[in-house]
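Apart from one protein chain that is not included, each protein chain of the complex appears where it belongs.
The block that comes next holds chain A.
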Amino acid sequence: MLEMKANHLAVKQQEVWQVKVGREEQLNATLQALIIKRDQLKAELKANTSLQNLRTLLDKTNAPCERDVEDMENGSENSQTLLLMARHTQLKDLLHAHHLIGGYNVLLTKGKGVCVSIATAYEGLYLETYNLEINLQCKIRISRHNIPPFIPLETMVKQGNMQTDIRAFLDTLSQYLNAYVGRRQQLHLVKEIHNSVQVMESNALCTILVLMFTVPGEKARAALCTLEYNDHTQCLPTRVLIESEDTALASSPQWKKDQALLLETPVHRALVTLKKKGSIA
């Protein structure tokens, strides 16, 4: 009996011991994996910090001497690579900056040509981009583009100096495109913000705009305002005409001032002022 008991106890002890060993191995394995993960994260973060530091150094001196770099990295093998990486990020940032400030984003195409993008924006809002594919062989010509037809591209090419000064040509084109987009955006904002003002007429190039105002008073009167934009490189009208059945209204000094306002302030903002002044409803 005792012997059986002793055996039983021994087996039990053996089992417990095996479970404990198994558990220990398990825990050890987990521990090792975690140590590796932690070391990896630490190394990544360290590399990132070094990269930041090197980038700051590069931004300041643009040609850091070996010693500065090595000082930073405590002579680690990675200093060369990190310096290359810092330079890589610096170049990428500069290129992105060029794009941000409205640069022409020149890309070389196969077959001796370039692809140029013209960015447009109005009052801080970036709008669409137009593209031109220019062939640079013997005579410079535009092979493909997505410029809308109401922009006089052909005329600009003929009258301009695209052959000798591509940048001047692109600058002119950019002026026209940005002005068009600016006028269009103003019209969009008028429709969006000013519900009391009715847009009677507008054209594709946004060079004519006819608006109908309601003039507040004992008897609400209507006034028709025509804005002509004859300088297609600008976002402001060259002529403003205000007509009303009430002829006295159109010639009042109040309206003369309002006319002047519409000539020097973009229409969506001018309307805000006119409403505040009580000239229109």
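The rule is simple: contacts are C-beta pairs under 8 Å (C-beta built on N, C-alpha and C of every residue); 3 or more make two chains touch, one makes a residue touch a chain; residues count from 1.
By our rule, contacts and distances are computed from a predicted model.
Missing chain, UniProt protein name: "Centromere protein P", from among "Probable glutathione S-transferase", "Ubiquitin-like protein ATG12", "Centromere protein P" or "Ribonuclease P/MRP protein subunit POP5".
Taking the complete complex into account, A:28 is the one of A:7, A:28, A:109 or A:230 that touches the chain left out.
Touch with the chain omitted from the figure is made, among A:174, A:252 or A:273, by A:174.
When you scan A:87, A:145 or A:221 for touch with the missing chain, the hit is A:87. Remark: the residues of chain A touching the chain excluded from display are 20, 23-24, 27-28, 30-31, 34-48, 51-52, 55, 59, 77-78, 80-82, 84-85, 87-98, 100-106, 108, 116, 119-126, 166-167, 170-171, 174-175, 178, 233-236.
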